[in-house]
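Here is the structure we will look at, set down as structure tokens.
The complex appears here minus one protein chain, its other protein chains still in place.
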Amino acid sequence: MKTFTDYLWFNTAREREMVHITPQVEAIVKASGVEDGLCFVSPMHITAAIYVNDHEGGLIEDIGEWLEKLAPARPEYRHHQTGEDNADAHLKALLLHHETTLPITKGRLDLGTWQRVFYAEFDGRRRKRVIVKILGV
Amino acid sequence: MKTFTDYLWFNTAREREMVHITPQVEAIVKASGVEDGLCFVSPMHITAAIYVNDHEGGLIEDIGEWLEKLAPARPEYRHHQTGEDNADAHLKALLLHHETTLPITKGRLDLGTWQRVFYAEFDGRRRKRVIVKILGV
Partner (left out) sequence: MKTFTDYLWFNTAREREMVHITPQVEAIVKASGVEDGLCFVSPMHITAAIYVNDHEGGLIEDIGEWLEKLAPARPEYRHHQTGEDNADAHLKALLLHHETTLPITKGRLDLGTWQRVFYAEFDGRRRKRVIVKILGV
């Protein structure tokens, strides 16, 4: 059995941004030498998430608006009494369940035709790290 | 260490449908010969999800209504400018976090009394595939 770990770094120009990362994750899978297994991808932060969906600009905007509607930025969160102003970013990350697992078959991500991996940043403009850990044979 | 992969196919009669799949997943676990490990289950599509909850008809309807309330079908999504009409199906799949992982102990899914595995289809009436990948010993 093999294990392989790598880290990706992001520093988005905007506070909220969806970054397509399938190629970077695929490159790590290839570097791992794992032919069959699982690839776990997760931000090491609590205001970002990894999700799998369509790489289509309109839908990506729809997802952003939908997250804002269900987990809106507003001043009244209790978390802001600590001096923070990003409680909505925590809620948005929870809504997308921060982490995801991807299957590896024959040395590649075993994804469907339209499945793409995204890093969803909700509190950007700072350096943030994503862990990619692979288990398999 | 063993790995084992199988695929389930669905073609639901209705556009939205919750399909109970615990028996099919259990059968794959048995076929894998894995006694202790993890079983990853995920649609290979971006308008469906796997979730774990109660096999009770009323609750299944409640879940459907709740998803419709939080991620409603409506014409105005930007994604629809591409000619698609299923943006809400993408959002519903994101809300349920499309994939799930299940523990295997002593050769069986190690689930609680009421935990059952469901395939949640939000854009059906077409053939769709679910990957089941097992890692363990």
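Each chain gets a letter, A and B, in the order it is written, and its residues are counted from 1.
The definition used in the following text is that a contact is a pair of C-beta atoms (placed from the backbone, for glycine too) under 8 Å apart; a residue touches a chain by one contact, two chains touch by 3 or more.
Remember, predicted model here, so these are calculated numbers, not experimental data.
J.: Pick from B:Leu8, B:Val29, B:Met44 or B:Leu95: which residue touches the chain that isn't shown?
T.: Once the missing chain is taken into account, the touching residue is B:Leu95.
J.: Hey, which of A:Leu8, A:Leu91 or A:Leu109 is the one touching the hidden chain?
T.: Selected residue, touching the omitted chain: A:Leu91.
J.: For chain A, which residues lie in contact with the unshown chain of the complex?
T.: 1, 3, 5, 38, 40, 42-46, 70-71, 77-82, 87, 90-91, 93-95, 97-99, 101, 129, 131, 133, 135
J.: For chain B, which residues touch the unseen chain?
T.: Residues touching the hidden chain, for chain B, are 1, 36-38, 51-54, 56-59, 61-63, 66, 70, 95-97, 100-101, 103, 105, 110-115, 135-137.
Assume only the chains that are shown with their structure count from here on.
J.: Between chain A and chain B, what's the gap in Å when you average each chain's C-alpha atoms?
T.: 20
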